[in-house]
Structure formats: C-alpha cells, structure tokens
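For reference, the structure is listed below as structure tokens.
Here the complex is missing a single protein chain, while all its other protein chains stay put.
The chains carry the letters A and B, assigned in the order they are written, with residues numbered from 1 in each.
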Amino acid sequence: MLQMLSFSLVIQLLINGVLFGAIYGIAAIGLSLIFGTMRIIFLAHGTLIILFAYMCYWLFTLLGIDPYLSLIIVIVIAALLGVAIYRGLFTEAAAAEDKNISLLIAIGIMFFLENLMTVWWTGNPRSITTTYTSAVVRLGGIGIPFTRFTGFIMAFLAAGVVVVFLKKTLIGTAVRAASEDIISATLMGINPHRVNGVAFALGIGLAGIAGVDMATIYPFDPFFGFVFVLKSMISLAIGGIGSVTGALLGGIILGLIESLSSFFVPGGWTDAICYAVFLIVLMWRPEGLLVRSVKKA
Amino acid sequence: MENNSALVVKGVDVLYGDVQALWDVSLEVKKGTIVALVGANGAGKSTLLKTISGINRASKGEILFSGKSVSHLRPQEVVDIGISHVPEGRRLFANLTVLENLKLGAYPPRARQVFAESLEKAFALFPVLKSRQNQKAGSLSGGEQQMLAIARAMMSQPTVLMLDEPSLGLSPILVRTMFDLVASLNKQGVTMLLVEQNVRQALKIADHAYVLKNGRIVMSGLGEDLLADPEVQKAYVGERWRKK
Partner (left out) sequence: MRNSGLTIIGLVIVILAFAVVPFLVDTESSFIVYFLFMAFCYITITQAWNFVAGYTGQMSMGQHAFFGLGAYTTGIIWLHNLTHTGYYFDPVTMILSGLVPVVLAILIGIPLLSRLRGDYFALGTLGMGQIIQVIFVKGGKFTGASDGLHLPSTIYSSMKPYYWTGLILAIFSTAVVYFVIRSRIGLALRAIREDETSAASRGVHVLGYKIFSLAVSAFLCGICGSLYGIYLFHINPDSVIKLDWTLYPILMCVIGGAGSVTGPIIGALFMTAVFNLADIYFVGTSPILAGILIVVVMKFMPSGLVGLTERLAFARKKKAS
C-alpha cells in the first residue's frame, strides 16, 4: 500500500480532511456557544443539522431553490428555532444545578426529531444533485470538489462573522462574559436569558449553515445526526471550549484524522479511533488540547 | 418611611437548602454614608450582600431601596436601579480586556449613555487602568484587579456601592490605599455598604457599623463607638491595634 502512496494522493487526503472538517468546526462552534453560556451539552445539535439539511433538500427538490440561495432562508429559520428551543425548553434547565436534566432534554429532542424525520421522510439517505455538485476544481493536479470548497469558504466566513460579533458588539462581549462567569455577568446588569437566547440563536444558526453544507456534500439520513454531534464534540474537545478559532481548528484536525485513518487503517475502524480519541481527551484534558489553562480573576 | 435611607433591610431570613444562614437581619444604610458590616468568616456577611443584590432570595423579610421593595428583583434588575455589588473575590472577566470589563460595567442603558464620561473619570482615578486598558484582566496584579473591580462597579452609576472584602489579599500599603479610595468615593456622594474582615480599618472610616455573628446582627452603632468597644476589640481586633 505504501508503494501506491504518492505526493498528490497525500495532499488529496489532507485537503479532503480539511474541507470536511470545516463542517465539524462550525458545528463545534455552535456547541461551544451553547455550552459556554449555559453549560449544556446540546446533543441534539447534529440532528438539527440534519433537519436543516432536509430543509435545504426539500427547498431544492420541491421548489427548485438553489442550495446556496436557500442558505439565507435556512439560517433565519434556524436562528429563530434556536431562540424558540431555548425559551420553550431550556430556561429552567439552564439555571438548574443538575446538568443531567438538560442533557436528557437534548437527547429527547434528538430522539424525537430523528424518528419524526424517519416517519415523514423515510430513512433513505438523501443528497442534492445540481449542475455543480459533481464539479471539481483543479489546482495543480489536485482535484477539489467544488461543493466541498464552497462549504469550506462558508464555514470560514461564518466563523469570522461569529468572531466579529463576539468581539465587537456589546451583546457579543456580554456572551463572552457570561460564558466565563454568569453570576458576575448578572451583577453587571446582563440578563442571562438574553445572552442564552443569543447563544442559542447563533449556535443553531450555525447548525443551519452546517446543514446546507452537509446537504451539498454528503449523503445524509435522519440517524446520522447523533454520530455527527459526537464527532463535533470530539472537535470541541480537541480545539477547546471558549474559543471560536479553536473549535474550527479542532474540527479540521478531526477531519484530517478521519481522512488519513480511513485511508491507512482500512476496514471502517475510523469511527472507533475517533471515539477513542474522544474518550482520551475527555478524560485527560476536557478543557481542550489547544487551550492554555484559563486564569481566574 | 425614612427618607434619608438609601437601603433598608428588614427582618431578613436566608436559607441555603435546609441550612439557615441569616436570622432576622435588619440594617439601614443612610444616604451618603459608609456602613460597615463586620464579623468572622462564615458569619453570613457575603450572604447578606448577595441577598440584597438578588443572587440569593430571602425567605422572610424585605429589602427596601429608597423606600421601594427590591426583595423580588433579579440581579440584573438590581443593578439597573442603582445598587452595584463587587463580590467576594472580585470576579472579573479574566479573559476579557480591562476596557471590555469596564464596558460591561456600564451595561445598563442609563449607564451606557454616559459611558464615555464615566470611562474618563475611571481612567483619571486609576491611571494604571488606562495604561493597561487592552490587557486581559487576568494579567493584572492583585491590587490592580481590585481597582478594576471597583472602577467597573462604578461604571453603572450606582447610588449604593456594596463591596465584599475589598482588602482581601492585598498588601498592607494597598489596603491603606483601598480604604482611602472607599472614603474618597464616598465623599463624591456614593453611599457605601462595606463588608470587611479587616475590622479596624473598616470601623475607622465607617459612619455606622453592624456586627454579624452566626447569621445574626449582634451589635450596631457608630463606627467610632464600636471601634472603642472592648468586646469588639477582644473578638475582632488584633492585639497590636487594641486601644488600652
């Protein structure tokens, strides 16, 4: 096998990994925002991404709207849905000491959605085919699938928008403060429900982007969401909670791990390797591999 | 209704689960004064401040601010009406810059309007904060962090400022500076409720003072009277500082 290894093949693997990893990255950013402010592990995140992928799919299949155009619609619906989910289901759980409650609510949402989607739309994998979904951009002998490339750009732009929002706006700064110390934030006059709602809106909005990304890149089915959210958490564990760039980087690293191991370790052990990485990081550096320890003041 | 009272606490009980932390606590903070609340560790001083600022809920009694009941308000609403609380340990946002911390201090809408002015004042009072404004709050020294915490609390334009152990962890020189600062802020018109373990210094600058023991108010009076009181001296003031 090593004889077949060529430079361009390795580059191809690396690029594929990075491009796909960007989706893990935006999902991880969303999870990080929600966990940062409310310490809630939102396990339903992946299934919501699938829901938005379906939304994109149906907008295309039934109404002929191009996926990249439906992006706006999906993002808006996603953000609103995020606020609705927070206000409807998580307001008490966010304040409760026992975080298992919110974990169970999230799992309940996941279970509900994935089975609802199966009943409505069957468990068959879906993917979108347009004129450009099979297009390949060629750069010096390396073939980059067009949709993966645009997906990557979208992920980076989305991450950039989130960073700007968090750094430059007052409410964004409030979100960062609340992630650090929610009690202290309330003593500043910051309403925790508002920052939580914003975190959810942003997080689920990002899930919307990830959903459109997914729809154009990879076949998806209702139950894929669970595996996807676990992978996003691995990305977060690698990249560190509390850092947008860290989450994105973590996702890309996971994408690389996946891409390389699926080539070099044949037979589908890739997933097991990913979960093993997850457990290891969870146990030895839950604050993330890339993050230096957070100081307290 | 006392018209010159900024803050009145009446018969407040506070429970942590099954454990009662405060028993029938009453105190009064008159406008423009410094009131000190002293007592040993674990007496309940921080609990009382947290109850006033809305983090804890009183199970009995009420809290009045300029005559209006505030017992049921949430912390962000308490800040809004003009009571600012610098909690124990300061609780700065370590990963945010000095400037960002100050910005958040001015989060309530009426404080936001005068942000530029209050920032100037804060920098004038604490030049070191101006020079470090873009540094992360966590990188400041202990004394600088305490200054930032107080400056941040002042940004919300409070009528009443509550300080929980501001001298904790500071060197003796800085402790001096701290109490001078408290006195000077008070002269500018801020009513102060000061919780301290450094009883001597606190009683020196306090107009009025209360002693809290095991969740109950056991003594109250003028600052200088309590300072001269032999019981207080025996219980709370070190050998070196006792008056004969």
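Everything that follows uses one rule, which is that a contact is a pair of C-beta atoms (placed from the backbone, for glycine too) under 8 Å apart; a residue touches a chain by one contact, two chains touch by 3 or more.
What you see is a predicted model, and the numbers here were worked out from it, not measured in a lab.
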Missing chain: touched chains present in the view: A
Omitted-chain contact residue, chosen from A:V18, A:A93 or A:I209: A:A93
Residue ranges of subunit A at the interface with the undisplayed chain: 41, 89, 92-93, 98-105, 107-113, 115-116, 118-119, 226-227, 230, 233, 267-269, 271-272, 275-276, 278-279, 282-284, 286
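One rule holds in what follows: only the chains that are shown with their structure count from here on.
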Centre-to-centre distance between subunit B and subunit A (centres being mean Cα positions), rounded to whole Å: 43
Residue ranges of subunit B in contact with subunit A within the complex: 53-55, 74-76, 79-80, 84-85, 87, 90-96, 100, 103-105, 107-108, 111-112, 137-140, 145, 152, 156
Residues of subunit A touching subunit B in the complex: 170, 173-174, 176-177, 180-181, 183-192, 242, 294-297
